[in-house]
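Omission of a single protein chain aside, the complex is shown with its protein chains in their original locations.
Chain lettering (A, B and C) follows the sequence in which the chains are written, and residue indices restart at 1 in each chain.
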């Protein structure tokens, strides 16, 4: 019998263990030509802001060894158009949807949450606190336990919905467990980790940073060991906390590493760019990895690497 | 005419721009079969401690995408044997030598510096503050501006030598510029960056962390964009501070990225394991990269990417 | 949006043509292709260090049979591709992007290409001629070895002009040095262009000055090629007159030449939809 791959993130039941990572699948529609999007664990949408946003200047990407840098700068249509077009499509197509939100300040996060709490088809909220706080000299919310908690408290106070709220954590911190503790106290139902690492590539012909935004976020298999470590640390410190894991997952074997470290489900990000069918393929492979090791379900493996 | 590749780190003149990275060339002797070690910029020796040290249990390494994890745990013979055997060999062979030191507490760093300040053949000191502080629940010195500064102040107070003192910084911090500022105030002549990133690989057959030490340090080309970013940030904040750059350098082109970001010289680490002649090859390639772009010297390129 | 297929394709042949390589793939699952469509090829092998696909204009294709690409071995990925050989299997997604829009009327058209930008032009010329259009071709390159398609395009066009920067073949100079006169002579109503951005900008300008419609296939750095990553954007003016940062992989790579804000590529013009207000967001 093939293993039971269903899982959950807090109150949200997932029919499959692989989700798309925010910013790596737009709002799901473009992936429909490579698979049935409604069979994914969920689509996590590109972080949406209140206002339309042009993003940063190009070049916005650089390939790096086993990874890439991006500096998209949260380009998006703003929450209104998102609801009308993107969320409507997801809802019509019965896609489990986790909406990722980003704000320039704490209030904007609150406004976004207030709007989304009322809308049908939002199965979960991922709060991308790994974006710069314009009120605090551009420091990233997730890099400070106080500002991270402020965002979550504000979101929580207006989130009149049963759908879980996840905080998306940045690995660019001295102590990720401290940040996890602070968002848990502020009331999250789970955490998503990890966002990208801050990186840079220099264009040595132009003698300037390669990306239009100078720095960018490093993602892909290159960062996988950092993601596994972060998840392992947070699960060790807060065992009951649901974790949506991500960071360089390419195969079912990689996904199993994340589950064993403590993730309840995984998001596939950068690898989708090279292999758009990866979210489906990895779910299948994960099933095979579990089966070949004699496990009957994914749930029995969550955090198992902590027992040995 | 081929470009002038000589450079300096504070008062230390280097005949070549590529050094070995601490822990990636032992004390130089084993590399002698692949090249003339005295022609390298310098050998940076494996971090030495006061006492002999067995290191951590095996497995001590795991290959990762474009990188590796290691958890050696600072295995070494202790300062006494180091002076007798390793330093003596380096000195006899006219190798420019930067000795890397590590202590379990602030006093040990001081003791090591006091001993080394008197010994001939020490051309520079690299203070590896990226190791755990046993007195502070194992927190790494370099992760805290106060403990980082304490180490440097203590070293500086007994360092009666003209050879430069470099602090080796960890990238696993929220704000590396803050740490750089604090070690500069404490009196370093330069910084080495970056040390490895904390990572983990799970053995999904054994269902436990792969490494004997559970976590390990991630190095290699995978982390290069993080290193370039860190160097760029520190050079932007403290332009006069000499930087020894490292982190995944594989080619002369990579080395040029580091120089353009603000490094005065570079150390070659993990890549040596796959290509023991890399430190020499990369110096040659760097010369070609400079020449093909019409530069006459390495020194004119240091930090050049900040001007555009 | 075209519906693309992710396919394993066996290399039938890989041969040099001038400074480029001509790759012919067995592509039994290949859908119909329009000129201007592109293909995205995975490089470096599984477990290699390169995650991102490389984009190439589709040169030719027999649906259900073959797919042909022309490429320059340039950086790490294309150099890897150049070392593959017949029998090796590569992973390809195609067809991608919006193709060239063909005129409804049998008007005179000029096809302008720089270097490997000529790859999609034979297919385009054939389709235009099938609609009764006059087809004039201008091929430019830095030097003779970087010209592609001179012979084959001669066979499917009414005239073919070659320019090289160094004069090693045809007229010494740029494609735009000959374009205006050619357009006047033939009363060309549409210009189709593929090549470097600077060339596209110049061609679009000449087209506009001569009252012609232009279609330009742009080349922006692409991470995904399928519309999900937002790396490949450039400022394009919409039907409503508003400039947006638009994805060249799904809304392009072919754009109307008068709609692309060529001077502002690699910037966010201040009047772009959603642009940062002065002083930041």
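The definition used in the following text is that contacts are C-beta pairs under 8 Å (C-beta built on N, C-alpha and C of every residue); 3 or more make two chains touch, one makes a residue touch a chain.
Keep in mind it's a predicted model, so treat the numbers as computed, not measured.
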Would you mind spotting which of B:2, B:58 or B:292 touches the chain that isn't drawn?
B:58
Of the candidates B:12, B:42, B:72 or B:183, the residue in contact with the absent chain is B:72
In the complete assembly, which of A:221, A:287 or A:303 touches the absent chain?
A:221
Touching the unshown chain, subunit C contributes residues 44-45, 47-50, 76, 80
Residues in subunit A touching the chain absent from view
65-66, 221
Residues from subunit B at the interface with the omitted partner, ascending:
23-26, 30-31, 33-34, 46, 51-61, 63, 65-68, 70, 72, 75-78, 104, 134, 212, 220-221, 270-277
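One rule holds in what follows: only the chains that are shown with their structure count from here on.
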I need the common contact partners of subunit A and subunit C, sorted by label.
B
Measuring between mean CA coordinates, which chain is farthest from subunit C?
B
Quick one: report the Å distance separating subunit A from subunit C, using the average Cα coordinate of each chain.
34
How many angstrom between the C-alpha centroids of subunit B and subunit A?
34
Could you list the positions in subunit A whose residues touch two or more of the other chains?
65-67, 220-221
In subunit C, residues with contacts to at least two other chains
49
